[in-house]
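Step one of this worksheet: look at the structure below.
The complex appears here minus one protein chain, its other protein chains still in place.
After this line comes chain A, so read on.
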Amino acid sequence: METQVRAEDRIAQAIEKTKDPALARELLREVRRLAEKFLEAHGRPAAFMEVCGSHTHALAEFGIKYALRDVLKLLSGPGCPVCVTDQQEIDAMIALADGEDRIITTFGDMLRVPGSRGSLMKVKAEGRADVRVVYSPSDAVEIAQRHPDKQVIFLGVGFETTIPVLAAAVYEAESLGLENFSMWMSGKLVEPIVRYLLDTGETHIDAFILPGHVATILGRKGFLWLAEEYGVNGVISGFEMNEILSSLYILLDLVLKGKAEIVNNYPYVVREEGNPGAWKLAEKYFMPVDMAWREIDVIPKSGMGFRPEYAHFDAKKRFPVTVGKPKPTACRCGEVIRGLIEPEECPLFGKACTPAHPIGPCMVSSEGACAAHYKYLRQ
């Protein structure tokens, strides 16, 4: 008897198609055709920037960036949350770990990020601090429940995708009445940094591959300002090979036609309005604050920090640490995240700086451009 394929399994099959190699070959050929058309018409390749570390990783891993290198400029933007974090703030987070009374909890990528004096991994290895990697900030809340005698601090680094997840953890800690849980909040917002890049004009960008996961929260609506105020195209993209290739196709089609639109090419996940409930929860605890970005000055209201009413969850208030100005290093992550240079243009790339011995965060994080280039694009 023929069994009916259940709807949810058909979704699984549909998602499978996003990885289909035959389709990928056809799409790649079409993308190249349009990219060549642009090159011919404008005498230069179109320049697209991705502002999501997962896209940076995928473009390198699937070989798309390499396959199109002669006809299309794909720039990595400020999309890796660890990579855009100011060095002084990283130093503060590492200094925060010192102290018998506390447990520092964090996502894995933060552990190896080099500060001016070692990394969290180093202070952990030296037995100077109790540092634990968690999969979810809610796991940190559980740790706080199990260790009422310790202060448990979560290092909250991330964009709009992660900020509601951080808020959910604060909600859980609040519901449980925990007094020993707090968060070092370093949330970053995509819009102010993209505006900064466009306003300074230091990098020429024809269009943006917009972050699918951030758009899950903000919706297509959350990016309309890009087309309306700047006349710049954007496509909200998923992360599989064919999703990215079709997004490039859509962008090339738009720039060739000279249109300014925001296209949702991830419609099974991203809604017009996003997930307003999730963002509402984020706004219950957090509000926009001025934030320093790595090797960029403070950008007004470009981050999210605790509202004053929730200062008891704010590790920045509860455990103030002072660190000096970091020593300048030869690391050029600041230029990499602004699309000014390719990782290979950093003199340390692949020599002094490798994933085993990273000098900067762009080589540490799995979402960093230097790590992606080292793994997939090294000649």
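We adopt the following convention: contacts are C-beta pairs under 8 Å (C-beta built on N, C-alpha and C of every residue); 3 or more make two chains touch, one makes a residue touch a chain; residues count from 1.
In this section, contacts and distances are computed from a predicted model.
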Which choice in "Extracellular solute-binding domain-containing protein", "Lactose transport system permease protein LacF", "[NiFe] hydrogenase metallocenter assembly protein HypC" or "Monovalent cation/H(+) antiporter subunit G" gives the name that UniProt lists for the one chain left out? "[NiFe] hydrogenase metallocenter assembly protein HypC"
Residue in contact with the excluded chain [from A:Q151, A:N265 or A:S302]: A:N265
Which candidate, A:E36, A:E61 or A:D139, sits in contact with the chain we can't see? A:D139
For the chain left out of this view, which of A:S76, A:T105, A:T216 or A:S302 touches it? A:T216
Of A:A173, A:A278 or A:A315, which one is in contact with the hidden chain? A:A278
Touching residues of chain A against the unshown chain: what are they? 6-8, 10-12, 14-15, 17-18, 22-23, 25-27, 29-30, 107, 135-139, 158, 161-162, 164-165, 168, 171-172, 213, 216-217, 242-243, 245-247, 249-250, 265-271, 275, 277-278, 281
